[in-house]
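Reviewing the structure listed below.
Of the protein chains in this complex, all but one are displayed in their positions.
Which chain is which? They are A, B and C, in the order written, and residues in each are numbered from 1.
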Amino acid sequence: MLMSTRVPLPYTPKVLELFRNPRNLGKMESPDVVSQAGSPACGDVITIYLKIRCGIVVEAKFESYGCAANIAAASALTEMIKGKKVEEAWSVEWKDVADELGGLPAIKRHCSILAVGALRRAIRSYYKDEKPEWLPSELTLAERQALEEEELIDRLYGGRVART
Amino acid sequence: MLMSTRVPLPYTPKVLELFRNPRNLGKMESPDVVSQAGSPACGDVITIYLKIRCGIVVEAKFESYGCAANIAAASALTEMIKGKKVEEAWSVEWKDVADELGGLPAIKRHCSILAVGALRRAIRSYYKDEKPEWLPSELTLAERQALEEEELIDRLYGGRVART
Amino acid sequence: MSGRVRELLKSHGTPPREVYLDNENSGWVPPEVVEATLPYFNVKGYGHPSITNKPGWEALELILEFKELLSSVINGEPENVHITHSGTEANNLAILGVKRRGKVIVSDVEHYSVLLPALTLDAVRAPVDEQGFIDLDVLSQLVDSETVLVSVQAVNHEIGTIQPVKEVYEVVKDRNPDALVHVDACDALGRVELNSDYADLMTFSSHKVLGPKGAGALYTKVKLEPPLKGALSTETLWPGVENVPAVAGFKKALELYLEDDLEELRRKRDKLIKGLLSIPDTLLNGPRDRRAPDNVNVSFLRVEGEAITVELSMRGIYVSSGSACTSRLLEPSHVMLAIGRSYEEAHGSVMFKLTRYLTWEDVDYVLEQVPEAIERLRNISPL
Partner (left out) sequence: MSGRVRELLKSHGTPPREVYLDNENSGWVPPEVVEATLPYFNVKGYGHPSITNKPGWEALELILEFKELLSSVINGEPENVHITHSGTEANNLAILGVKRRGKVIVSDVEHYSVLLPALTLDAVRAPVDEQGFIDLDVLSQLVDSETVLVSVQAVNHEIGTIQPVKEVYEVVKDRNPDALVHVDACDALGRVELNSDYADLMTFSSHKVLGPKGAGALYTKVKLEPPLKGALSTETLWPGVENVPAVAGFKKALELYLEDDLEELRRKRDKLIKGLLSIPDTLLNGPRDRRAPDNVNVSFLRVEGEAITVELSMRGIYVSSGSACTSRLLEPSHVMLAIGRSYEEAHGSVMFKLTRYLTWEDVDYVLEQVPEAIERLRNISPL
């Protein structure tokens, strides 16, 4: 079953550690905002839960359906934004998450892009009524990639019916 | 130097034995007839010496430039015809020589063809003035193949000059 | 780069108990098989099998012994056995080597080493049902006077479906006696009966029967044009020197494989399947009957396969998945899709290939660990 392969560079110990013991894992009781990115058909979905007080991310949690890197990326990202201003959280790039993980193999970068995409969706949704200045109106790269992934799979999927 | 290869079937113990200890090897003092077949350029030459008394091959010797099978074939053939009537010696076929050797790999069959060719040339030359009835006037297959080998190499060789 | 892998392995650690079940992708080679290869490195037969000296003849002896063994297993002729360095190469030789050009038909669940060369020849894909069995009626309709080659594997490499190759052969020849039938028997050797009467070409791979990597074989009754060129040895269809030690290992491995107790394998397989299906939301991939005795393949819904392989690895259970999570191509196993699995189902698929070295205790260990692993991952998942 060779499709699941082609990993020229493997995980860092940090990825493995966060996969083993994820921080900030699980549903949040009464979050201020929840957002999801990815699609089950793609094999990766990340849900981000945020609690925001006075423009500060006071709590961040995640759930992940995906590979070890996906889980680690979501966990690392929530850890990185906790206690930060929302504006700062917004400015975290996928590269920062990858760095935090000690690097990601090229084919695993989409995991941190997806995590950032999910977070930005959450933030955008939090501000859907009242957009702060720093929030671009155009979708950022990470958000667009999340969208693309979701749409791509629909196209690939075509008429196929899940028999689950 | 892979050209010297492609031997799907190897030698029989008999070939090895005759290569190691050839019978009837060497020049003959005052033979009644000597003939050669093959060409150095082809990598195989067999010389057959015969002493003939009252239509009987009383002595047969050989020399061979060639592979182990070539040497063994020439040796086996001389052994097979000693004491035989010339007419019987003539009728020995390459297949008989191969059988005597316990079989020859396909790509080695030309060795016993060459040996038979050399012998028949010798017999033909012995009777060049007075052809007995049993001696066909047309060249036999073994003789033609010996000729072909000699001519083929000339063609292949073309203008190439040996620097020996 | 290797330093990073070293770090990862350090952080992974060595689990107290290890059960290797990824034999489909890479066979674990038994010590007695390794033992059989050893002389051929430097004691005897280390020469070139077509050179006329003692180490060369010893190599030739081994090559011929192997051909005699393999051909006897399939009721064939030793001269028809050709040696390559892998099953992938033997399949490429079969598909690309057929001299006549025309319509090529392959089943929808062939191994990539059949499917991809065939697609370069614009092959038509014959559908399979939900358990992976080829549809003989459709196949029969596909075969026409233009057809030069039909390739159908004997046992599927992912879901263990045992194809009716005799019926395939008859259907094809009935429609067009000149069409050649290629049977990829890599996963069938020693597991189901094989008969060269019902194939023009047949592929085998050493490491699929727990031989060392580095040897494959193509049985062919027809002349082929080798896709690669170079110096020939005793092997005339694949250039370069035969990997003699690997062939020695292939031979030994096959001898052992032929002695396997298939009934016992089946019992272990069935216990594993039963145990795994008792995990909620788990599907069996492939048939219950007419399934290779060593194949287990299930899909765990709402978990992604690569995560399962890592999770199980840390528990000392080594498996693979048909997920596409890491490929970024979004394409999971084509076999899963061909049998009608959804993408999600394919992503959660996990395959186990059993061998005689799997003990009943190993089976119990797997059935203790896998449910825990799946539960942990499902607790992480938002689905």
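The rule we apply is simple: contacts are C-beta pairs under 8 Å (C-beta built on N, C-alpha and C of every residue); 3 or more make two chains touch, one makes a residue touch a chain.
Here the structure is a predicted model, which is why all the values come from computation and not from measurement.
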item	value
Hidden partner chain, touching residue among C:Trp57, C:Tyr198 or C:Tyr219	C:Trp57
Residue ranges of subunit B at the interface with the undisplayed chain	1-7, 9-13, 16-17, 19-20, 22, 25-26, 36, 40-47, 63-68, 70-71, 103, 107-108, 110, 149, 152-153, 156-157, 160-164
Hidden partner chain, residues of subunit A it touches	2, 4-8, 10, 67-68
Chain not shown, touching residues in subunit C	1-2, 5-6, 8-9, 12, 14-15, 18, 20, 22, 25-31, 33-34, 38, 41-42, 46-48, 51-62, 64-65, 67-68, 78, 85-89, 91-92, 96, 111-113, 116-117, 119-120, 207, 212-214, 227-231, 239-246, 306, 309-310, 312-313, 318-320, 326
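Definition applied: only the chains that are shown with their structure count from here on.
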item	value
Rounded Å distance between subunit B and subunit C, as computed from the means of their C-alpha atoms	52
